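Note that this complex is displayed minus one protein chain, with the remaining chains in position.
Residue numbering begins at 1 within each chain, and the chains themselves are lettered A, B and C in the order written.
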Amino acid sequence: MSRSIPRRSPLGAIQSAESPAHNGQLAERPFLTHLNLRLDPADATALAAVHRVLGIKLPLTPNTTTAGDDLMAIWLGPDEWLLLADHHQSDALLADLQTALSGQFASVVDLSAGQTVIRLSGPSTLDVLARGCALDLHPSVFQPGACAQTLLARAQALLIAVDDTPTIDITVRRSFAPYVAAWLQDAARHFGLSFPESNTA
Amino acid sequence: MLLIPCPWCGPREDDEFTFAGEADIPRPADPDALTDEQWADYLFMRDNRRGRHREQWCHTAGCRRWFIVERDTVTNEILGASTYGNSS
Amino acid sequence: MQFYSFPNLIRRGLRGHRDWTPAWRKAEPKPAYDVVIVGAGGHGLATAYYLAKLHGVTNVAVLERGWLGGGNIGRNTAIVRSNYLWDASAHIYEFSLKLWEGLSQELNYNVMFSQRGLLNIAHSEQEVRDLARRVGANQLNGIDAELLSTDEISKLVPILNTSPHTRYPVLGGTLQRRGGVARHDAVAWGYARAADALGVDIIENCEVTGIRTANGRVTALETTRGEIRAGTVGLVVAGNASVLASMAGIRLPIQSHPLQALVTEPLKPVFDPVVMSAAVHVYIHQTDRGELVLGAGIDAPVSYDLNGNFRIIEHVLAAVCELFPIFSRVRMLRQWAGTVDVCPDASPIISGTPIKGLFMNCGWGTGGFKATPGSGWVFAHTLAHQEPHPLNEPFALDRFTTGALIDEHGAAAVAH
Partner (left out) sequence: MSQPFRLDHGGRIDRDAPLQFTFDGRPINAYRGDTVASALLANGVTLVGRSFKHHRPRGIVSAGAEDPNAFVQIGHGARTLPNRLATVTAATPVLKVRHVNAWPTLEYDVMSVFGLAAPFIPAGFYYKTLMWPRRFWPLYEHFLRHAAGLGHAPDAPDPDRYDHVHAHCDVLVVGAGPAGLAAARAAAHTGARVILVDEQAEPGGSLLASRERVDDLPGPDWADAVTAELTAAPGVTLLPNTTAFGLYESNLVLLAERLITDQPDSAGSENGARVWRVLPKQIVLATGAHERPLLFANNDRPGVMLAGAISTYVRRYAVAPGSRAVLFTNNDSAYRTALDLTDAGVPVAAIADVRTDPDGDLPSEARAQGIPVHPGAVVRHAHGRGRVAAAELCSLDGAPLGAIECDLLGISGGFAPALHLHAQARGPSEWDPMLAAFAPKPGRGIHPAGAVAGELELAAALRQGTQAGSAAAAAAGRSNGSEPEVPRANDSAQAPIQPYWLPPGNLARAKPQFVDLHEDVTLDDLRLSLREGFESIEHVKRYTTLGMGPDQGKLANPLATGVIAELLGRDPASVGTPRHRPAYSPVSLGAIAGRHIGPLADPVRVTPMQEWHEAAGASFENVGQWRRAWYYPQPGESMHQAVARECLAVRHRVGILDYSTLGKIEITGPDAGEFLDRVYTNAWKRLRPGRCRYGLMLGEDGMIFDDGVTARLDDQRYLMFTSTSNAAPVLAWLEQWLQTEWPDLRVYLTSVSEHWSNIALAGPRSREVLAAAGTDIPLARDDFPFMTFREGQVAGVPARVFRISFSGELSYEINVPADRARHVWEALVDAGRPFGITPYGTETMHVLRAEKGFIIVGQETDGSVTPDDVGLGRLLSRRKDFLGKRSLSRPDSVRPDRKQLVGLLTDDPAQVLPEGGHVVDSPGPQRPLPMRGHVTSSYFSPVLGRSIALAMITGGRAALGERLHVATLHDDRWLPARSCHPVFYDPQGARQHV
């Protein structure tokens, strides 16, 4: 029943059957599944349970990710991960994980509606980000698969190096998304990048 | 600008962090057993040392972990960082 | 003391200014004094002056580890006002403001006290409420304070951006017309000269390295220029208060932080009053030389470093460009920092200590310049009588034990 209610992304995208898949250089990747996972990495049972559900291992090295088919596990802290799933089934994944971890000291929380991903891709990606991000994102330092939580201009953001185009996915909280989008649009102006029509919040 | 060495994420610029003053001020186990003076000492009194200083930082915009940094408060040189025992 | 006046200036000018004498002697430390004051900042020097002038205590030394006036008095944005919230603070700052009003004549030293008005602006409904509360309290405490509408503010400072479309529009403000600025260095020099003339020894390049006590009483100070005995010692060392207190085994509720300020290149006059905004953390005025002087917020970490974090400057200047769009093309000339001693309630400590004869005057944090005359006056009283004056009684160290804090974060939220 809930599937029929259209979702709205913070940048104005409305989910529908024919939602355009943006392959542009600056675009929102709305409606992904975002789950926050907390467990003790020393707890082998819990790790194994998660592995069974996800089919991938949780990254234990800070600022790294592991990826499966349309699923990524992102290190957020020594006992905290973000699960980012390409499909739109937060409920099912949430339930599977909760079942797998029931009775253990762990927490799985759905944040899908609370944050979104903005993808920045193309040769000027790093130049744009350098206008507001203090991290060294040079490909020799921040390689595909790496992630970092940091500040982008005046908002917190999670950056994920996707490929060496370079492509960077920027995860931000919902209420900050319009600001981050406006900021990115402004910074990217010199490079001729702008958001597609549907992302005009 | 200080580069704060997060024990997990590595050195990051200080605006990603929250500073929370001197470390090693444990909360008294039984506050009711303390005199007003002892409670005031816990609550307000600080060494505020010139030189080597152990202090609490949280990587707020990063991994959200609290940890301890040792820093020289005159030169701002970072002398080391350590994690809290149990926070894995 | 050579009298400073226009006729004297002309007379000596005709002789090529050759016969001016030092403003204060380069005193050599004596083995003992009745009272030793540590710290030749504004508060220490004012204390010495009032001790000698009002209490007849002239066997006094002021010890300074560096050059006189090189601490916070030499690096503050020089804002003077008395519009504090709580009675205890309102009384001491207003007392101080009254002393400011006659200070140049009192010291025979022009401290260029300029009562050009001080405007506090508010950017949210809660801030408007808080300012109104403060104005109400000020008025009943006999302090001049007015509540201004955005229109009135815009008339007073036309270059201020009062458009409703800015990120944080100006919703109202308060004005203390008697507030203003002074020539900060001159305050130190004027007190030093006047204290010296009354017999006080001002000893520069003399760092206190230890405090001797016996039977719970202070007996002497160890310094880089030898031991100096004294039965009464006043520690007035601002950002270094905890360091000195620890020499006597005392812990203070103080944390030291860098506080930054900057000046721009000099411009022809563009606005008159001092403008302060707590929300965006800006305070700004234009000096008589023409530079804009701007203050920033404190660096969060405890530190004794005198450079400061540039990011704070970025934030302040962004706010300044929002508030004063025409200043965007004006250039920053010089940026610096001082070490301020911040108390948990943003109020000072003017108090005896568990050690007899040892007194502290500290914790003025980001806003003690304006209190210089009053603070010196009450501290002199405290040292002379070995007990506080009613004006500084509420500022005792034991308020942290009883809980009777004087929370002035609202009035002091923005450093100044």
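Before moving on, here are some points about what is shown:
Keep in mind that, in the parts below, contacts are C-beta pairs under 8 Å (C-beta built on N, C-alpha and C of every residue); 3 or more make two chains touch, one makes a residue touch a chain.
Nothing here was measured: the structure is a model prediction, and the numbers come from that model.
Remark: the absent chain touches shown chains A, B, C in the intact complex.
In the complete complex, the hidden chain is touched by one of A:25, A:63 or A:115, namely A:115. By the touch criterion stated above, the residues of chain A touching the omitted chain are 1-2, 4-10, 15, 31, 36, 38, 79, 105-107, 109-115, 130-136, 138, 141, 153-155, 173-176, 178-180, 182-183, 186-187. Residues of chain B in touch with the missing chain: 1-3, 18, 20, 26-28, 30-32, 34, 36, 39, 43, 56, 58, 60, 64-66, 76, 84-87. As for the chain not pictured, it touches chain C at residues 4-6, 8-10, 13-14, 16-18, 20-26, 67-70, 74, 87, 90-91, 102, 104-105, 108-115, 123-126, 129-137, 139-142, 147, 159, 161, 166-168, 183, 185-186, 189-190, 204, 264-270, 286, 288-290, 305, 307, 309-310, 313-315, 317-322, 325-336, 344, 399, 401-405, 407, 409-410.
Here, only the chains that are shown with their structure count from here on.
Centroid to centroid, with C-alpha atoms defining each point, chain A and chain B lie 31 Å apart. One inter-chain figure worth recording: chain B and chain C are separated by 29 Å, centre to centre, where each centre is the mean of the chain's CA atoms. Multi-chain contact residues of chain A (touching two or more other chains) are absent. For chain C, the set of residues that touch two or more other chains is empty. The part of chain B that touches chain C in the complex is made up of residues 1-2, 14-15, 18-19, 21-22, 36-37, 39-41, 43-50, 53, 55, 71, 73-76.
Within the complex formed with chain B, the residues of chain A that make contact are 40-42, 62-63, 76-80, 134-135, 148-151, 156. Note for the complex: chain C touches chain B at residues 240, 242-243, 246, 251-256, 300-305, 309-311, 344, 400-402.
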